[in-house]
Every structure is written in C-alpha cells, then in structure tokens.
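Of the protein chains in this complex, all but one are displayed in their positions.
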Amino acid sequence: MARATEDAASPRDDAPRVDSWEKVTGTAAYVEDLPDPPGTVYAVPLESPYAHARIVSIDSSRARALPGVLGVLDRNNLHEFNLRLDALDPLDPDLLATDKVRFQGDLMAVVVANDLRTARHAVSLIDVDYEILPPLFTAEASLAPDAPILHDHLGTNAIFEDSFAWGDVDEGFAQADEIYEDVISSPTVFHHPMEPIGTGVVHWTDDGIEIWAPSNTPMRDAAGVARVFGIRPERVRLRVPTVGGGFGAKKVTREMIGALALSRRLRRPIKLVATAEQSFAVAVRHAIEFRSRTGVTRDGRIVALDVDLLVDCGAYFTGGRTATHNACIGAWGCYKLPNFRVRAQTAFTNKTPATPHRGTGKTQTVFSVECIIDRVAHRLGIDPVELRNRNVLRPGDRVADVWTVHGEVTPVNIPPLDVDIPTLMQQAVDMLGPTAPANGSSGGRVARGRGVALSLRHGSKGETESQAAAELATDGTVTISHNAADLGQGIYNMIGIVASRTLGVSQSQVRVEKPDTSNMLAFAGASAQRTTVEMGNAVHAACTNLKRQLIDLAAETRGGDPNDWRLEEGKLWRGSESFELAELVGAGGGVTLRATGADEETYPHDKAFGLFEHWAPGVAAAEVEVDLDTGEVRPLQYTVLADAGTVLHYNSARGQLEGGAVMGFGLALFEEMRYEEGQLQNADAFQYRLPLLRDMPPTMSTAIMESGEGPGPFGARGIAQTSIPCVAPAVANAIHAAIGAPISSTPITPEKVLRALGSLESQE
Amino acid sequence: MHVDEHVTVPLALGDAWDFVWQVDLLAGCVPGCTGVKMIEQGKHYTGRVADRVGPYRVEMDLDVTVQESTAPEMIRVLVSGQDRKMGTTQRMDLTVRLVELGPAQTRLDIGAEVEILGKIAALGQFVVKRKVTDVIKKFGENLRLACTEVKRVG
Amino acid sequence: MANLRPFRVLQPTTLAEATGALAQYGDQARIYAGGAELVLLMRHGLLEPDILVDIKRIPGLNAIRTTGDVVRIGPTVTHDQLEHDAGARKLLPLLAEAVATIGNIRVRNVGTLGGNLCFADPHADPATPLLVHDATLTLTRGESSRQLRLDEFLIGTYETAIEADEILAEIQVPPLPVGFGHAFLRIERYHRPTLNVAVAAIRDDGHVGAARLAIGCVGPKSVRLEDLETRIGGLTLADACRVIGEAKPELTELLDPVDDGLGSAAYKIHVACALLARGLTQALGPS
Partner (left out) sequence: METSTDSPATVQTMPLTVTVNGIVWNGEVAAEEVLLELLRERIGLTGTKRSCESQVCGACTVLVDGKPVSSCSFLAFEVGGRSVTTVEGLQSGDRLDPIQEAFIRHMGFQCGYCTPGQMMAAKGLLLANPDPTYDDVAEWLTGNTCRCGCYPAIARAVLDAAEVTRRA
C-alpha cells in the first residue's frame, strides 16, 4: 500500500520552487513594495483603545483642520457616503463602530491625508469620548445571566448552537466500567503573518474600483466590496501581489473599504500601511473550552464520549459557524466510538472577531481529545499507543452508519476510512531516535517523556466552483490564470507542476498568473486544504481541454486524425515527426488557444461533513525534557507523518508538514492573547511570543506517505492542516509521561508544569 | 487590580472623618494631584494629576465623584481621568474605612480597585501593576502626613 | 513606517558639552547612547523627546580599559563589543556570558552597557552580574563627578540615582576574587529575561567558603542578597541549597514580585530559588 517518502539527508531533488529567485533576491513584490500609483495619498484608521465602551461623542474637526488632511470618515458623516451597509454580513463587524466599540482595535474613523505622517498625526487629533463598559473576555462570562449584551439588537450573547451525535451516550455510559470527566481549554491566538494585515492600495476610478491587497479570498472580497458600493462585481478589480503569509487572516479589511469610500470622493489612489500592532485587531483563532465525559471499559475500550464545547468567537461572528461546526465534527478525534455526542455553544466576547485559523476548530479539539486519550491510558494503566490501537478507526471502518446533525437524523454519506492510521502511528514512534544523552544544559533535575498524537482531518469542497484557465500564446508559452492566492504554501508552483505534467510541456514553458478578479474565475479561497485538490483538478481540466484544442488544431492544419497526435516534451508529435507549439499556433494564423476548466470531481455530500473530498490523517510523536525545578520544557525530538496521496513537489509537501509543526509548537508552548485587567495585554511583537528557531527540537523528521489514492491531480491529497493540530497534544502527552501529571490548557507554560508537579501552591 | 493599604493617623475618629470628608483634601493626597476644585460640595471635585511611569509621562484631568459615604465610618470615591495624548485611561474606585483605635488614634483602611487602560500596556503589565501598588502606598503615606499636620496645627 | 516624532540631534564631543546640553534642555532632552531601548519607546509613542544628545561621538566612551585590577567600561560600549573583548572575557567571564544573552544579535550590536543601566528596565540582564562584581559607576556633570556603588545607583523600575543633568561616564568592574567560580542563569519567555540570577562562590573544603548572590527581574530592580550570602557561608552545598529553598518568604518580602504575564509571584520566587541553588552548585563546581 502506501509508499513512504522518508525524510532523507538530502531532499528529493525537485525543481526549485517557481518563486525561488524572486524570494531570495528581494525582488518579490509584496503590496507595500508596489510603486505608488501617481497621486497616491494615505489612509490611517482610528481604532478603539478599549475593548468595550459606548461612544459618547466623536469630533474630527481638529483632524480635518490639519493642513494636508483630505478627508475623514467617521460615524457623523457615514450617511453621506451612501454605502449599502446592510450588504455587509450582519454578523461581520459594521464598517465603523457607531454606537459601541466591541473590541480593542474596533474601527472608529478613517483619515486620508497627503502623506502617511500627516494622516497618523491627524488621527491623534480626533477627540472621542468613551463611556467604558465592563468587558467580557470569556464565553463563560458572556453567557452569565447578568452579563451585558454586546449586540443589543440580538438580545443575547449566545449566537450559535451546534450539535452532532450518533449512538446513545447514556447507554454507552451504562456499559462503562469507568466514567472520566475532563475540562481542556485552548486560548485565543493570533495568526500573526509576518506581513502586517491591512496594508493595501484602493482606488475608485471612472472605470470602477481597483484594489491591490493580499487576500486569501479575492473573489469573495471583490463581491463583498461591490455589494457595499452597490456596483456590479465585474467593476471591482482586486489584484493580489505576493503575500507575506496568511493562515486565514488575510482579506480586504473594513479599513480598506472605508478608504474606498473616501477615494470615491477624492478619485485618488489611497494606500494603507498597517502596523504589526494593528494586525492583532483583524483576526484571531477561536478560544474553545472542551468539557467531556468519557466512558471506558477496564480493557480500554471507549464506549461513550459526551462533549460540551464553549466557543468564544470574539466580538462578531465572522467565520464562527465554520469553526464551531468543524470543532463539532472533529470532537470525536479518529476513534471508533459506538456512542458519541457533542453540543456546542458559541458566544460573543469583547475580543478581536475570530476567523478561520489554520485547522479551524481542529487545533483545539484534537488537543483536547488526544490529551484525554492519554489521561484514560494513565488512569487504566494501559500504554497510550496501545490504547489508541484498541480504539482507533482502521482502514475500511465507517465512523458511524447514521447520525444526528443539528437535531436531524441523517444517513452517513462519507466514505469508510481509506488511510492506515495505526501503521502511521507505529512509524512515527519508530522514527523517534534513541533518547539523546541527558545533556546538562539545564544542570538541574530533568525528566524525559514521549507522547504521540493523532488527527484526522478531511478535505471539503468550497461552496463555490473551482475554475482555472489555460492559454497558449503564439510564442508557445502557456499561461494559467486563476484566483487561488498563494499565501506562501507554493500554490503557483503546484499549479505550474500540474499544468506542465498535464500538457507534457516543461515547467519553464508555463507562466502562472497571480490572482486578478477581472478574470472572473471562481475559487472559494485557499482553506480547508482544498487548493491542491480543487485548484489542481481545475488546472488539470483546463490543460486537458487546451491539449484537446491543440491536437485538433494540429490535425486540422497538419492533417491526420487527432488520435495520431500526441503532446510530449513540449512538442506535438505525429509518429516520429514533431512540431514546436509556437510553430503550430503561429501557422494557425497566429491564434492563441484558450481553455477553461473546473474541478469536476463529484464529492459525496454529507449533512455533517458537506462535500467530502478525502481523509487527511496527521500523526506525530514527540520527546521532551522537562526541567523539574523550573518547569521549562525542551522539545528534543519530533516526528510528523501525513499521507499526501501523491507528492507533487517534495520540498513543498515537507515544508507544509514542518511549517505546520513549527506553528504547532507555538500553540503548544507560547501563544495566547492575554486579555487581563480590562484589556488585551500583549498585542505587540514584544509580548506576543511566536515560536523561534531555538525553540524547535534539534531533530524534526517528516515522512510523507503516498497512497496515491487522493481525489486531486495525479492522486494528490491535501496535507496543509494535518501537522499543526498534533503538536500540542503530542507535547502535552510527552510531558504527562515525563512528570506523571496531565496538562489542561495551552500554552503549556513553565508555571503550569510546576503547578501540575505540585511545586506551587494551587491557584487559578 | 485591587490594592489594600492601612495607615494609622494621630486623630480621633471624628477629626479623621472631618479630614477625609473634605474630599478636596483627600484627593490632594493622591500622588501628583494638584489644583483640586470643588464642583459640588460632598459630591463632585476635579483636579489634575501629573506622574511618571518609568520613562512614560502621564498627565490627566481627574474627575472625583463621591459614590457613597457613612459618617464617620466610610467614604467611597471614584477617581477617573484620561490622558488622550497617550491614550491612557485610569479609573480608581477608592474606599477609605475609618476604625477607631483610641481617643487620638484612627486606622484608615484603604481599598483601591484600580484599572489602567491604553497604550501603556506596551510597557508591560509588570510595570503598571508595580506603579499602581506604589501609588496607593504613597497615597496612604500622604494621608498620614496630612492628618499629622492637621493634628500639629489643630 | 516607524514615523518617529521629529527631534533634533546634538553631537557633543566632550562630556562637559553633553551635560551642558542636558542642563539646558532638561526634560526635553534624552541621552542617545545606542538607541536599542530609546527608539523602541519612541516608536511606541511612549517617549517623545525633542532632543537626542548623541554621546557616541565623545572620544573614549566606547573603550574597555584595564587599570590595576579594575576593568573600566565606557558607557557606549556595546553588548557585542563587551562579549567579544579579550580582556573582559578573561577578567569578567560572568559579565561577558551575561551580555551574550541579551535580546538578539541586532540588539547586542547597537545596545550599550551604559544605556542599559541608565534605562533601568526591570527586565534586563547586565545589572545582576554587575552587582555580584561589586561594580561602581562614575556620574559626571563634566567638571564635577561622583562615584556610586551600583546598588546605590539602582533605585527602582526605570529609576536610577542619576540626576537630570548627569551622564554615566564609566562603569568600574573589579574581577571576582581569585578562586571564585561563577554562574549566570536566566529564564526567558518573551524577548527580555523573565528572571536571572548571578552567583559567584568559592569552595572551602567541602563547604561554601564565600558566596555572592544576585537576582534580577523578580522585583523592581536587580538586588544582592547579602543576608542569604552570609547565612550560607560555611555550610555544605546541600545545606546551603536547603537554606536558599527556605528563603522564599524573605525573598517575597524583599523583592515584592507581582503576578503578571510572565507568571505569578509564587512562580517567580520558586524559580528564583531553584536557579540560585543551581547557580551556587555550578559556581562551586565539582568537589
């Protein structure tokens, strides 16, 4: 079955990633690097310094009076801009905060001036009177009976309930020898791409709207902008330059839309230059509290799992439904459970609106489930790997036969498992080398431990189609256009590989465009690790159609039956006679051939899982060293495995696994937006701790299985989100093994370790 | 955050009460507070405070409002101010309870619920919390000195 | 971009000129020795000086000299310079090790010892080992100068004994007594130390002959622990470590730690004691 591409000393020799040269020479142009269009002026937002406050008054007169200021948009003149504010999703943030500010960084006003310095200064001249209200920083607090209501018109802070179940948990608990209760929580964290979020250029021209911005979802953003300004979508042209990371956070921001409103008056291009601090107010991950009851038999079979999820979606519901639903359909981990139930309550808080975040809803639930498995193992005195083997889904297993989704009983329409998790798990464990000698780096008492974690994600198709176009120019080069923004994953490289392999031309003959919504090619956006499968299939289809046209043209112009022709090595062949593409299209009267294609795979639709593309397992094993005196945790070894179906570009696949793992170490050990003492305490690079090279285990091994059974081009599967969820549980379980005590939340700080050890008097 | 401080002053309960009940005198004991004006007797006062938190200079107009009082035992005032330029807001819910220790000795139990919001967070919680603790300590000390002064001249 | 609020730069070539400028401009002026800390606060809008007095043009201030048995460090000597200075490495290995842990290589390339001490950020490294070295400082007004012990100089969070018109002219660091071993241990979670300890000690047939202990970052400033030092003198290492472990209440009293994002006061004191014991063990070396 699956062939493993083992981590080798020297990587499999791929062609260099297509954007290598521009990225190592500093010539890759990110939006801030683009030369200012002639007449560019600058916009700066005024953001709320408070998490929750009533806006008593806002007075921009001193700002307007400042020489060089061209315009101010605030709640007092908002009505003059005749914007279709109702066109914004009612659960998304309003364009401006008008009655209350609901999170730190909520947008109060946008100032446009001739230069950035003046605009920033003008913002400091806007006088606002706030009546500070008590902030709500946890879902629990906002669901308390006496809690202030964030959105008065909704009358409640409880915004969304979801549930998912099969079997009968009560029956399950009746059969159980032991029932364990656990509470495990995952905090709000920030995506923190290195390129600040919110930098962009917007311009209202006579021909429509032009936007240059890093966006994960260009088509959706352009359509949204069109709705707000009441113009046709094709009159909004959004171009995506090189993007400095996203992880779910990059989009056309409300600040950009505010600037557009001013550009409509000024008819000038307006540039926004976001700071790292402002970025913390754009997007974060949902904080989730996972409360569970687990029924087990003495021999280690899990007979029932009953979960209650408390999801904190921040001040608005942006992306909340997906996160909560993903959390629900992931809350069972990857185990064969006869009886399962999850009920989720999502609530507003005075925090940055939560959005999709790499592995939305999964990083939190996988952490919880996998920690609970180890807790059960320790309680029953069974080896955690063995306990997993006794309960894990095996190839051919179905999750369930019928289930209840949001109260509705429906048949299970997702396929049986087609990946071999136990084998992957064993390989992950075997790949851990012998324990390195305890080096005296700490000089103190240390304990070592190993832990494993499993995750089972799935690829799911976006609600919109995935389209691409392939065009053959008279010079014989092929250009692929699409709207799948490369946030850094190597999407354009993947597209180039699929195109060249499909067409039988060299990669150097293929040019991959960057997203430009004027091409009107649909794509839901790079998320749910759908891009390789869906966009890959779309590119494959477009190129197949182009190939057909080419061969027909060849048969037409050079005679013979289309079946006599083939496309290989970048040339058209009939028998042993070959023609350059350029030669042929040139002869065709200088025609350029253009073909479009879409992902036409038919995916089963399931009430819970939506359009189901494929199973995507992730497996990891970690070894850590714990300093028993200080609680410091030092990762020693980490192995991570996934099944890529077919590897299209080894370095990119490995980069996704390693990159997800590195981000996972951040979630495991460091990352948390600390809302304390009435405000967000660490919204700056100094106090929000990202994982650094020094934090990484010196040995990180990856193995990529190639089962060849993926639904994507040439059998590919998505892997982008398989490695991030496993790190926190693998590390927590390794710590549990080392110190004999469980950890209940991330980030796993040294203090939490000391408390687990009982070295500090309890608190919190 | 909550800070408690206790000082003993050489005044009889009644005299001590007379002092704290003159809210302008009480507010005057807030470190760095100057120019306290009475807006409405026993209810509303204003002043200005200038102070440093490390290298960071805070200047704000203070608004002092009496929330509740029970002569001669307890007074609760809300001291709030905003430094617009630095984008910093301070709110202190200050309670002073008077406990008679002897004919000329009264203990003042100071309880302050303090909230400092804004850009100052960039200095780190550590700095802000420590500063608040120091401010309340100093407030207690000022109160003690002022009362001793009253005793001397009185 | 950074968009620092505009200011003027004065570049005096003598200490007298520099202090003159401070006397003239008072609060509006700030000494610019390396800028690592200063520019950071200016960029956050927490400091808005009208004038920077750049003392890097004053001859000699970036020199490390050894006279007699004292190493004399100029205020504009960078952390990187100090880390790699042959003399400092030989005579002050404890300090050289400590400054090598500051921030990152870019910060060490611009940040200066003088700037670091005068800034008095509670979460800094150099002061802790310097206390163990019994370092002294020269503050000058140009014509008149005064000498202070480091523990007299450090007052509190961002507070030192330096007067508005004074400049730190030199840091004098006597090497540790012959036979003393040393250790510098620190915990870092963010980009400044969570806490650090510096220890120097000498063995006296199986016992602690003498020891110097300092802790930084737990309280408002780095402090020497003289009481504890005397109490562990003459004890076996094991007993000394026990005494240190039992010192938590008095350290809490002395350092007055607060709960914050770095951890609870209890956590800080616990780890401080653990590192002191560990540092003592390392400083005494294998018996």
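Should a chain be cited, it is by its letter among A, B and C, assigned in written order, with residues numbered from 1 in that chain.
We take it that a contact is a pair of C-beta atoms (placed from the backbone, for glycine too) under 8 Å apart; a residue touches a chain by one contact, two chains touch by 3 or more.
What you are looking at is a predicted structure, and each value in this text was computed from that prediction instead of being measured.
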Touch with the omitted chain, as defined above, among A:691, A:710, A:729 or A:747: A:691
Contact partner of the left-out chain, one of A:384, A:488 or A:711: A:488
Hidden partner chain, touching residue among A:27, A:61, A:82 or A:156: A:27
Where the unshown chain meets chain C, residue by residue: 1-9, 35-36, 39-40, 43-44, 48, 52, 80, 103-107, 109-110, 191
Residues in chain A touching the chain absent from view: 11, 16-17, 19-30, 32-33, 62, 117-118, 120-121, 124-125, 192-196, 242-247, 275-276, 487-490, 651-652, 654-655, 658-663, 684-686, 690-694, 696, 698, 700
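FYI, only the chains that are shown with their structure count from here on.
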Separation of mean Cα positions, chain B and chain A [Å, integer]: 49
Between chain A and chain C, centroid-to-centroid distance (C-alpha), Å: 43
Centroid spacing, where centroids are CA-atom means, of chain B and chain C in whole angstrom: 34
Shared interface positions of chain C, touching two or more other chains: 44, 261
Interface hub residues of chain B, defined as touching at least two other chains: 119, 122, 124-125
Chain C residues touching chain B - in the complex, by the definition given at the top: 41, 44-47, 119-120, 122-123, 157-159, 220, 256, 258-262
In the complex, chain B residues that touch chain A: 1, 84-85, 87, 89, 91, 115-119, 121-122, 124-125, 128
Contact footprint of chain B on chain A as seen in their complex: 49-50, 124, 127, 130, 132, 676-684, 686-687
